[in-house]
Each structure stands twice: as structure tokens, then as C-alpha cells.
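For this view, one protein chain was removed and the others were kept in their places.
Order as written gives the chain letters A and B; numbering starts at 1 within each chain.
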Amino acid sequence: MKSISLIVGICILFCLNSFSQDLRKLGDSEVDKSKVKIAQDFATNYLTKSKNGEAYKFKDEAIDAVKNQFTEESQKNVYQQVKNQVGDFKSLKYAETWVQGSNKSFQIIRFMGDFEKSNKNLEIRVVLNESGKIVGFFIKPWSDMLN
Amino acid sequence: MKSSNLYNPFTKIAGFKSFIIGLTGLLITSYLAFLTGTHFNGLLNIDFAKDADYWVFLTENLSNWLLMSIFMYASGLMLSKSKIRIVDILGTTLLSRIPLVIAPLFRILPVFQSFVFQSWEMYFIIGFYLVSLIWTIILFFNAFKISCNLKNEKLIVSFIVSILLSEICTKLILKIVI
Partner (left out) sequence: MNKRLPLKCPSCENLLQVKQLYCENCNTEVTGLYSLPVISRLSTEDQKFILDFVKASGSLKIMAQNMKLSYPTVRNLLDEIINDINNLDTDEE
């Protein structure tokens, strides 16, 4: 009786799998290193400048929507929130790249961030479009599951 | 005396022997959890993140085990007429956690190392985890029954209370320490 209930439970879980996204992790040989550099430079520079009390000045590495939203004021607020929770930025290192869709139109580049107060790494995520421009930037707790 | 070694090995093994075997299991589970980024951040919880040093994973497993043992021991002292040995409680609860090695073990396989939310890989790993969790809870129950010599309602109610309190306290303590 117990084992039947368990098997039924697992089947139900499988049946709920109707929301999987078309996301794929790139192998090391597929990764476009120039795009990783764009993402890494942006994330490192923004976090380092914010730590030093300066604002990050965009050139043409991001789309207009990102530049308009990520103003000096919002940059300061974002960094302050992060600092309150996990302390000052220390370093980041590249972790992996995921792509959405078979034509690799969007690239989700994930870095592991090391901060002063936290014993756990945070994820610093930079999303690039097909032209290599930044369309998204996130700082969140690291998860092996891309969500 | 009926005993199945898979669900109730405690009629044959308890005390210091179970402590040593269980501790070995805990250290292996913690190490595999560190390698694969599998957090046991609550008595009944699992999370996936390769984001911390080995001591974090070890602390999670140790807290889960110790808090469950403390609440079981307290229940036994309050409710049981028998003389209870702390080494029996510590050893049998440690041994009960051995099935939890299943999820981190499967995460060694490349296909389960990082995956998308709500993908079949995620459900597979959660399925394995559920199986190991149910097995562990059955073992906890039998460990509690044998080590504290409790029966019927006293056994069931105090077991449920111990599980709930352990879950709450583990989360609180891990939040402070980690």
C-alpha cells in the first residue's frame, strides 16, 4: 500500500512537468568567450565602482532600456541592498552559460559572486541578446537550478 | 521478533556501533553534498546550489541529526518508563539518515548537476529524494520506538512533535550560523 502511494506520487510529479523551458547549458567548447568577457567586465566594473562609492557609466554595452532603468540612483540602491544583506563585493568568477531557443538568441551568463559577509556564493547573472548587448542583470542566491 | 533490516535494523544494531556506522555515513553524505551542491537545509528540505564550502554542508547535516536526537531524547526522558541511553538515540538517528545519500549520489551524474526549474531532471532528483526521505522517516520512527521503548499514542504523538520541532529549530539555527 505504502509503495503504491509513493509510485503514484512520483507519477503525479512527472505529470506536473508541463512548464519546462527551452533552455540549454552550453558546453565549454560552445561558449563564446568574447560575450563572457563583456558580461564579466560589466558586472565586475559595476560592483567595484559601487563598492568605491562611484557610479558605473554605460557606453554601448547595454540596450537603451537597461541604461534608462539602471541609473546612478538605482545602481546605488541595488548595491546598498546587496551590501546590507551580504556585505561588500569581493570577487566573481565565471560559472556557466545557458541559451534560450535553438538559435542561441539570448545568452544567460552566470557568475559566482563572493561577498564579505556571506558564507555562500551569490549568483550574478548577465543576460545578453544576439548582438552581445546587455538586456538583463540580476544578483540572487546561487541555485544549481536555472529558474 | 520480526525485524526487517531495511526498515528496522535497530533490533540488531544500536549504541556505539550504530554511532560509528552512522557517523561515517554522515561524513560521506556531507562530502557528496558539497561536491554536488546539495543542501539539506532543514530536516525535511533539500536545495541545490554549489555555492559554499564543505563546512556549510557538514553543519547542515550535523544540525539536522543533533536537533532530532535532542528532541527524541527529551521525549524519551519525559514519556518512557525505561532507562534510555543517549548513545542509542545518537547512534540510531545517525544510522537513520544514511538513505539521504541517494540524492547527492545521483547528482554526481552530469545530467543532474545543473538543470532547469521544473524539468524532468529536477523531478527525477526530487523523486529520488522523496524515496530516501520516506525511508529515513520510517527508520527514525523505528529508532525512536526501540531506543526510547515507547508505544501507541505516546510514540506517535511525541514522534510527530519531535519532527516538527527539529524542522523549525534546524532552520532557525542554520539561518544564524550559515
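Some points to look at:
Keep in mind that, in the parts below, contacts are C-beta pairs under 8 Å (C-beta built on N, C-alpha and C of every residue); 3 or more make two chains touch, one makes a residue touch a chain.
Keep in mind it's a predicted model, so treat the numbers as computed, not measured.
Every shown chain touched by the omitted chain in the complete complex is listed here: B. Residue B:149 is the one among B:45, B:118 or B:149 that touches the chain not shown. Although one chain is not drawn, its touching partners on chain B can still be listed: residues 1, 10-15, 18, 81-83, 85, 88, 146-147, 149.
Note that only the chains that are shown with their structure count from here on.
Those residues of chain B that touch chain A in the complex are listed here as 37, 47-53, 56, 113-120, 122-123, 126-127, 130-131, 134, 178. Note for the complex: chain A touches chain B at residues 2, 6, 9-10, 13-14, 16-17, 19-21, 23, 25, 96, 112, 119-122, 141-147.
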